[in-house]
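Have a look at the structure below, then the notes.
The other protein chains are all here in position, but one chain of the complex has been omitted.
Coming up: chain A.
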Amino acid sequence: MDVRVKDIRKEFSHLPALENLSLDIRSGELIALLGPSGSGKTTLLRLIAGLESPTRGTIYFGEEDASSKTVQERNIGFVFQHYALFRHMTVLDNVAFGLTIRPSGTRPPKAEIRRRALDLLDLVQLSGLEKRYPAQLSGGQRQRVALARAMAVEPNVLLLDEPFGALDAQVRKELRRWLREIHDRTGHTTVFVTHDQDEALELADRVVVMSKGRIEQVGTPDEIYDAPNSPFVFGFIGESNCLPVRVESGQIWLEDRLIGLSAPGEADGSARLFFRPHDIELVDGCGGCLAGIVVQSRRVAGTRHVEIEIGAGRARVEIEVPPQKAIGEASRLAFRPTRFKLFRD
(Lines give C-alpha, C1' and ligand atoms only; values in the text may rest on other atoms or scores of the structure.)
Protein backbone atom coordinates (compact mmCIF):
# COMPACT_ATOMS: atom_id res chain seq x y z
CA MET A 1 0.00 0.00 0.00
CA ASP A 2 1.17 3.56 -0.77
CA VAL A 3 1.97 5.63 2.26
CA ARG A 4 2.11 9.39 1.96
CA VAL A 5 3.38 11.68 4.66
CA LYS A 6 2.31 15.26 4.08
CA ASP A 7 3.63 18.39 5.83
CA ILE A 8 4.20 16.56 9.08
CA ARG A 9 5.41 18.45 12.08
CA LYS A 10 6.07 16.80 15.42
CA GLU A 11 7.02 18.54 18.63
CA PHE A 12 8.07 16.98 21.90
CA SER A 13 7.37 19.43 24.73
CA HIS A 14 7.57 22.33 22.25
CA LEU A 15 10.87 21.20 20.74
CA PRO A 16 10.44 20.29 17.09
CA ALA A 17 11.54 16.75 16.25
CA LEU A 18 10.24 16.88 12.68
CA GLU A 19 9.65 19.99 10.64
CA ASN A 20 7.25 20.16 7.71
CA LEU A 21 8.28 16.91 6.26
CA SER A 22 6.72 15.19 3.27
CA LEU A 23 7.48 11.79 1.83
CA ASP A 24 5.86 9.44 -0.66
CA ILE A 25 6.40 5.75 -0.08
CA ARG A 26 5.45 3.61 -3.05
CA SER A 27 3.57 0.38 -2.75
CA GLY A 28 5.85 -2.62 -2.44
CA GLU A 29 9.09 -0.71 -2.07
CA LEU A 30 11.76 -1.22 0.55
CA ILE A 31 12.73 2.18 1.82
CA ALA A 32 15.35 3.17 4.39
CA LEU A 33 15.25 6.14 6.74
CA LEU A 34 18.89 6.94 7.31
CA GLY A 35 20.35 9.57 9.57
CA PRO A 36 22.44 10.22 12.66
CA SER A 37 20.80 9.88 16.06
CA GLY A 38 18.44 12.74 16.77
CA SER A 39 17.60 13.19 13.10
CA GLY A 40 13.96 12.23 13.67
CA LYS A 41 13.96 9.00 11.69
CA THR A 42 12.49 6.87 14.47
CA THR A 43 9.93 9.56 15.22
CA LEU A 44 8.83 9.50 11.58
CA LEU A 45 8.51 5.72 11.69
CA ARG A 46 6.45 5.84 14.89
CA LEU A 47 4.21 8.52 13.38
CA ILE A 48 3.51 6.28 10.39
CA ALA A 49 2.77 3.43 12.80
CA GLY A 50 0.44 5.53 14.90
CA LEU A 51 2.52 5.03 18.03
CA GLU A 52 2.91 8.83 18.10
CA SER A 53 0.52 11.42 16.75
CA PRO A 54 1.73 14.38 14.69
CA THR A 55 1.49 17.94 15.97
CA ARG A 56 0.44 18.94 12.44
CA GLY A 57 0.11 17.29 9.06
CA THR A 58 -1.49 14.24 7.53
CA ILE A 59 -0.55 10.65 6.84
CA TYR A 60 -2.31 8.80 4.03
CA PHE A 61 -2.52 5.04 3.68
CA GLY A 62 -3.48 4.67 0.03
CA GLU A 63 -6.16 7.30 -0.53
CA GLU A 64 -7.34 7.13 3.05
CA ASP A 65 -6.41 9.65 5.71
CA ALA A 66 -4.92 7.53 8.46
CA SER A 67 -3.91 10.41 10.75
CA SER A 68 -6.85 10.02 13.08
CA LYS A 69 -6.73 6.22 13.12
CA THR A 70 -5.33 4.39 16.13
CA VAL A 71 -2.35 2.11 15.83
CA GLN A 72 -4.69 -0.91 15.94
CA GLU A 73 -6.85 0.39 13.08
CA ARG A 74 -3.88 1.09 10.83
CA ASN A 75 -2.98 -2.58 10.59
CA ILE A 76 0.76 -2.16 10.44
CA GLY A 77 3.57 -4.52 11.37
CA PHE A 78 6.18 -3.03 13.66
CA VAL A 79 9.54 -4.59 14.48
CA PHE A 80 11.45 -3.16 17.42
CA GLN A 81 15.19 -2.82 17.86
CA HIS A 82 15.13 -4.93 21.00
CA TYR A 83 12.59 -7.40 19.56
CA ALA A 84 9.90 -6.82 22.21
CA LEU A 85 8.87 -10.46 22.04
CA PHE A 86 6.35 -11.61 24.62
CA ARG A 87 8.71 -13.48 26.92
CA HIS A 88 6.10 -15.66 28.57
CA MET A 89 4.82 -17.01 25.25
CA THR A 90 6.36 -19.62 23.01
CA VAL A 91 7.67 -18.65 19.60
CA LEU A 92 4.50 -20.02 18.00
CA ASP A 93 2.22 -18.07 20.36
CA ASN A 94 4.21 -14.93 19.70
CA VAL A 95 3.75 -15.24 15.96
CA ALA A 96 0.07 -16.17 16.33
CA PHE A 97 -0.67 -13.33 18.78
CA GLY A 98 -1.98 -10.82 16.25
CA LEU A 99 -4.49 -13.36 14.92
CA THR A 100 -5.42 -14.93 18.28
CA ILE A 101 -6.56 -11.65 19.80
CA ARG A 102 -8.90 -10.75 16.96
CA PRO A 103 -12.59 -10.57 17.83
CA SER A 104 -14.35 -13.85 17.12
CA GLY A 105 -15.98 -12.48 13.94
CA THR A 106 -12.72 -11.88 12.08
CA ARG A 107 -10.57 -14.47 13.83
CA PRO A 108 -9.49 -17.42 11.70
CA PRO A 109 -10.12 -20.88 13.20
CA LYS A 110 -7.49 -22.22 15.57
CA ALA A 111 -6.03 -24.73 13.16
CA GLU A 112 -5.77 -22.06 10.48
CA ILE A 113 -3.96 -19.67 12.85
CA ARG A 114 -1.52 -22.42 13.76
CA ARG A 115 -0.92 -23.27 10.14
CA ARG A 116 -0.26 -19.65 9.21
CA ALA A 117 2.10 -19.15 12.12
CA LEU A 118 4.02 -22.30 11.19
CA ASP A 119 4.20 -21.15 7.56
CA LEU A 120 5.66 -17.84 8.66
CA LEU A 121 8.19 -19.57 10.91
CA ASP A 122 9.14 -21.59 7.90
CA LEU A 123 9.54 -18.41 5.87
CA VAL A 124 11.89 -16.93 8.48
CA GLN A 125 13.74 -20.27 8.67
CA LEU A 126 12.86 -21.10 12.25
CA SER A 127 10.92 -24.31 11.71
CA GLY A 128 11.27 -26.63 14.66
CA LEU A 129 11.79 -23.85 17.19
CA GLU A 130 8.09 -23.07 17.65
CA LYS A 131 7.95 -24.48 21.19
CA ARG A 132 10.94 -22.46 22.45
CA TYR A 133 10.67 -19.33 24.56
CA PRO A 134 12.31 -16.08 23.42
CA ALA A 135 14.95 -16.34 26.17
CA GLN A 136 16.11 -19.61 24.57
CA LEU A 137 16.86 -17.98 21.21
CA SER A 138 19.83 -16.01 19.92
CA GLY A 139 19.45 -12.35 19.03
CA GLY A 140 19.20 -13.02 15.32
CA GLN A 141 16.57 -15.70 15.86
CA ARG A 142 14.54 -13.41 18.09
CA GLN A 143 14.51 -10.70 15.48
CA ARG A 144 13.31 -13.19 12.89
CA VAL A 145 10.48 -14.23 15.23
CA ALA A 146 9.62 -10.54 15.64
CA LEU A 147 9.46 -10.15 11.87
CA ALA A 148 7.26 -13.24 11.49
CA ARG A 149 4.97 -11.92 14.21
CA ALA A 150 4.65 -8.56 12.45
CA MET A 151 3.91 -10.23 9.10
CA ALA A 152 1.26 -12.54 10.57
CA VAL A 153 -1.38 -9.80 10.56
CA GLU A 154 -0.85 -9.15 6.83
CA PRO A 155 0.06 -5.54 7.49
CA ASN A 156 -0.50 -2.65 5.10
CA VAL A 157 3.04 -1.60 5.72
CA LEU A 158 5.92 -3.18 7.56
CA LEU A 159 7.88 -0.81 9.80
CA LEU A 160 11.25 -1.79 11.23
CA ASP A 161 13.01 0.33 13.85
CA GLU A 162 16.77 -0.33 13.69
CA PRO A 163 15.99 -4.02 13.22
CA PHE A 164 19.61 -5.15 13.26
CA GLY A 165 20.96 -2.55 15.66
CA ALA A 166 21.34 -4.92 18.60
CA LEU A 167 23.03 -7.71 16.65
CA ASP A 168 26.71 -8.34 16.04
CA ALA A 169 28.28 -7.53 12.68
CA GLN A 170 28.24 -11.03 11.20
CA VAL A 171 24.60 -11.83 12.01
CA ARG A 172 23.66 -8.39 10.86
CA LYS A 173 25.08 -8.91 7.41
CA GLU A 174 23.33 -12.25 7.07
CA LEU A 175 19.97 -10.89 8.21
CA ARG A 176 20.30 -7.94 5.86
CA ARG A 177 20.54 -10.18 2.82
CA TRP A 178 17.81 -12.38 4.18
CA LEU A 179 15.44 -9.45 4.77
CA ARG A 180 15.93 -8.41 1.14
CA GLU A 181 14.98 -11.92 0.05
CA ILE A 182 11.91 -12.00 2.25
CA HIS A 183 10.86 -8.62 0.91
CA ASP A 184 11.26 -9.74 -2.67
CA ARG A 185 9.15 -12.81 -1.93
CA THR A 186 6.35 -11.19 0.03
CA GLY A 187 6.29 -7.73 -1.53
CA HIS A 188 5.24 -5.89 1.64
CA THR A 189 5.74 -2.15 1.56
CA THR A 190 8.59 -1.86 4.03
CA VAL A 191 10.13 1.10 5.83
CA PHE A 192 13.15 0.58 8.01
CA VAL A 193 15.15 2.93 10.16
CA THR A 194 18.89 2.66 10.39
CA HIS A 195 21.94 4.73 11.22
CA ASP A 196 24.14 2.29 9.34
CA GLN A 197 24.67 3.61 5.81
CA ASP A 198 26.00 0.29 4.50
CA GLU A 199 22.74 -1.29 5.60
CA ALA A 200 20.66 1.40 3.92
CA LEU A 201 22.65 1.47 0.68
CA GLU A 202 22.82 -2.29 0.34
CA LEU A 203 19.26 -3.12 1.27
CA ALA A 204 16.92 -0.35 0.21
CA ASP A 205 15.25 0.50 -3.09
CA ARG A 206 15.32 4.10 -2.01
CA VAL A 207 17.09 5.86 0.82
CA VAL A 208 15.75 8.85 2.74
CA VAL A 209 18.62 10.74 4.31
CA MET A 210 17.49 12.75 7.34
CA SER A 211 19.15 15.31 9.53
CA LYS A 212 17.81 17.51 12.32
CA GLY A 213 14.17 16.72 11.67
CA ARG A 214 14.33 17.32 7.93
CA ILE A 215 14.72 15.20 4.84
CA GLU A 216 18.01 16.03 3.15
CA GLN A 217 17.67 13.80 0.12
CA VAL A 218 15.53 10.97 -1.21
CA GLY A 219 16.90 8.72 -3.89
CA THR A 220 18.18 5.33 -4.96
CA PRO A 221 21.39 4.20 -3.25
CA ASP A 222 23.30 5.11 -6.42
CA GLU A 223 21.86 8.61 -6.54
CA ILE A 224 22.57 9.15 -2.86
CA TYR A 225 26.16 8.02 -3.16
CA ASP A 226 27.04 9.45 -6.56
CA ALA A 227 25.05 12.65 -6.51
CA PRO A 228 24.65 13.92 -2.97
CA ASN A 229 22.65 17.13 -3.08
CA SER A 230 23.95 18.76 0.08
CA PRO A 231 27.17 19.05 2.07
CA PHE A 232 25.48 17.05 4.83
CA VAL A 233 24.69 14.09 2.60
CA PHE A 234 28.14 14.20 1.01
CA GLY A 235 29.75 14.20 4.44
CA PHE A 236 27.40 11.65 5.99
CA ILE A 237 27.38 9.02 3.26
CA GLY A 238 30.69 7.33 2.64
CA GLU A 239 34.11 8.92 3.05
CA SER A 240 34.60 12.41 1.75
CA ASN A 241 36.98 15.36 1.74
CA CYS A 242 36.06 18.98 1.92
CA LEU A 243 38.29 21.92 0.89
CA PRO A 244 37.51 25.63 1.01
CA VAL A 245 37.98 26.97 -2.55
CA ARG A 246 37.21 29.98 -4.73
CA VAL A 247 35.60 30.11 -8.15
CA GLU A 248 36.91 32.70 -10.57
CA SER A 249 35.67 32.84 -14.13
CA GLY A 250 34.85 29.16 -14.24
CA GLN A 251 38.12 28.00 -12.70
CA ILE A 252 38.57 26.60 -9.18
CA TRP A 253 41.29 28.04 -6.98
CA LEU A 254 42.70 26.77 -3.70
CA GLU A 255 44.34 29.74 -2.04
CA ASP A 256 46.61 31.22 -4.72
CA ARG A 257 46.78 28.20 -7.01
CA LEU A 258 44.69 26.81 -9.79
CA ILE A 259 43.93 23.19 -9.05
CA GLY A 260 43.14 22.11 -12.58
CA LEU A 261 39.40 21.74 -12.11
CA SER A 262 36.89 23.86 -13.90
CA ALA A 263 33.34 24.70 -12.96
CA PRO A 264 31.80 26.17 -16.08
CA GLY A 265 28.90 28.44 -15.45
CA GLU A 266 29.52 28.80 -11.71
CA ALA A 267 29.32 32.32 -10.37
CA ASP A 268 32.48 33.75 -8.84
CA GLY A 269 32.93 33.51 -5.08
CA SER A 270 33.88 31.12 -2.33
CA ALA A 271 32.66 27.53 -2.24
CA ARG A 272 33.38 24.16 -0.72
CA LEU A 273 34.85 21.41 -2.84
CA PHE A 274 33.77 17.85 -1.97
CA PHE A 275 35.33 14.69 -3.39
CA ARG A 276 35.62 11.06 -2.35
CA PRO A 277 39.02 9.58 -1.38
CA HIS A 278 38.87 7.05 -4.23
CA ASP A 279 37.74 9.50 -6.91
CA ILE A 280 41.24 10.82 -7.60
CA GLU A 281 44.14 10.32 -9.97
CA LEU A 282 47.75 10.71 -8.97
CA VAL A 283 49.69 13.10 -11.19
CA ASP A 284 53.40 13.78 -11.66
CA GLY A 285 54.63 17.28 -11.07
CA CYS A 286 52.08 19.92 -10.77
CA GLY A 287 50.67 22.52 -12.95
CA GLY A 288 47.05 22.56 -11.92
CA CYS A 289 46.57 19.93 -9.27
CA LEU A 290 46.29 19.45 -5.52
CA ALA A 291 49.60 18.75 -3.87
CA GLY A 292 50.76 18.44 -0.31
CA ILE A 293 52.90 16.73 2.27
CA VAL A 294 52.05 13.19 3.34
CA VAL A 295 51.25 13.12 7.06
CA GLN A 296 50.26 9.51 7.42
CA SER A 297 49.93 6.44 5.27
CA ARG A 298 47.97 3.37 6.36
CA ARG A 299 47.22 0.11 4.64
CA VAL A 300 43.51 -0.70 5.05
CA ALA A 301 42.54 -4.03 3.51
CA GLY A 302 42.75 -3.62 -0.28
CA THR A 303 43.83 -0.01 -0.43
CA ARG A 304 46.28 2.44 1.09
CA HIS A 305 44.84 5.48 2.85
CA VAL A 306 47.09 8.49 2.64
CA GLU A 307 46.51 11.63 4.65
CA ILE A 308 47.88 14.81 3.10
CA GLU A 309 48.25 18.39 4.28
CA ILE A 310 47.54 20.83 1.50
CA GLY A 311 48.53 24.45 1.04
CA ALA A 312 49.37 27.16 3.51
CA GLY A 313 46.12 26.52 5.37
CA ARG A 314 47.30 22.94 5.91
CA ALA A 315 43.87 21.55 5.14
CA ARG A 316 43.87 17.78 5.58
CA VAL A 317 42.46 15.39 3.03
CA GLU A 318 42.55 11.63 2.77
CA ILE A 319 42.94 9.83 -0.53
CA GLU A 320 43.10 6.17 -1.49
CA VAL A 321 45.95 4.85 -3.60
CA PRO A 322 46.88 1.35 -4.74
CA PRO A 323 48.52 -0.57 -1.86
CA GLN A 324 51.65 -1.37 -3.86
CA LYS A 325 52.55 2.26 -4.17
CA ALA A 326 55.31 3.12 -1.74
CA ILE A 327 54.53 6.34 0.06
CA GLY A 328 57.10 7.81 2.40
CA GLU A 329 55.99 10.09 5.17
CA ALA A 330 56.81 13.75 4.63
CA SER A 331 57.13 13.10 0.91
CA ARG A 332 55.23 15.22 -1.57
CA LEU A 333 52.22 13.89 -3.42
CA ALA A 334 50.17 15.44 -6.19
CA PHE A 335 46.71 14.40 -7.32
CA ARG A 336 43.54 15.67 -8.95
CA PRO A 337 39.95 14.70 -8.12
CA THR A 338 38.26 12.90 -11.02
CA ARG A 339 34.76 13.49 -9.64
CA PHE A 340 33.85 16.32 -7.35
CA LYS A 341 31.03 18.57 -6.32
CA LEU A 342 30.95 22.24 -5.38
CA PHE A 343 28.63 23.59 -2.74
CA ARG A 344 28.26 27.34 -2.36
CA ASP A 345 28.40 28.72 1.17
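The working rule: a residue touches a chain if its C-beta (ideal position, glycine included) is under 8 Å from a C-beta of that chain, and two chains touch if they have at least 3 such contacts; residues count from 1.
Criterion: contacts and distances are computed from a predicted model.
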| item | value |
| --- | --- |
| Chain not displayed: protein name in its UniProt record ("AzlD domain-containing protein", "Molybdopterin oxidoreductase family protein", "Sulfate transport system permease protein CysW" or "Sarcosine oxidase subunit delta") | "Sulfate transport system permease protein CysW" |
| Candidates A:Met1, A:Ile59, A:Ile76 or A:Val218 - the one touching the absent chain | A:Ile76 |
| Hidden partner chain, residues of chain A it touches | 49, 51, 71-72, 75-78, 80, 82, 84-88, 97-98, 101-102, 133-135, 146, 149-150, 152-153 |
